[in-house]
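Structure record follows, encoded as structure tokens.
Shown here: the complex without one of its protein chains, the others still in place.
Up next, chain A:
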């Protein structure tokens, strides 16, 4: 899922241009910050350039070379931070860690120093250095705002579909809670087979009650009750 850093060689418009954003899929430009240098891994700063923060990605485009730019999706940014300590890095900057696909190999600091073999997908660190350090807090805030818009897709799915039920829950829902997710089981219009889904639900309940994993849970509920008697 994490694709890491990628090269951006195309841009829109005249002048220094802007990155292509997929507005149809909700990628909206949030911030344009000129005068930003970028540092990839342990490399030398590349400058000058313009930083674009959109709702889905961070894009840096070189001011001098229209074919040069980098982008990373927020979904690949593990963390970002404000770095002002000169011991950490000489210039105040936004520091970001990038999740890469091949994290297991010894990619971290061992990248070849030669630019020609620069493998962007293995870059795990990025620094963005604004010409004016006072912009750091604002940049950090925008980073946070957009990062929060990009949860992992799988997590989102789990939030929306509560597939995991306890045995107790299934019993209760089947009996009394008509408004529950299981209500469709009682609606003939939506039944799967000629016999309806009721039997299916029933056997699922049976299945889960017989599941050893739930034995502890039942015991604990009873212990709890006994404790209060």
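As a convention for this text, a residue touches a chain if its C-beta (ideal position, glycine included) is under 8 Å from a C-beta of that chain, and two chains touch if they have at least 3 such contacts; residues count from 1.
Here is the rule we use: contacts and distances are computed from a predicted model.
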item: Name per UniProt, for the chain absent here [options: "Replication factor A protein 3", "ER membrane protein complex subunit 10", "Large ribosomal subunit protein bL32m" or "Sm-like protein LSM2"]; value: "Sm-like protein LSM2"
item: Among A:26, A:133 or A:151, residue touching the chain not depicted; value: A:151
item: Touching residues (missing chain, whole complex) on chain A; value: 77-85, 87-89, 95, 97, 99, 103, 140, 143-144, 147-148, 151-152, 155, 159, 165-166, 168-169, 217, 220-221, 224
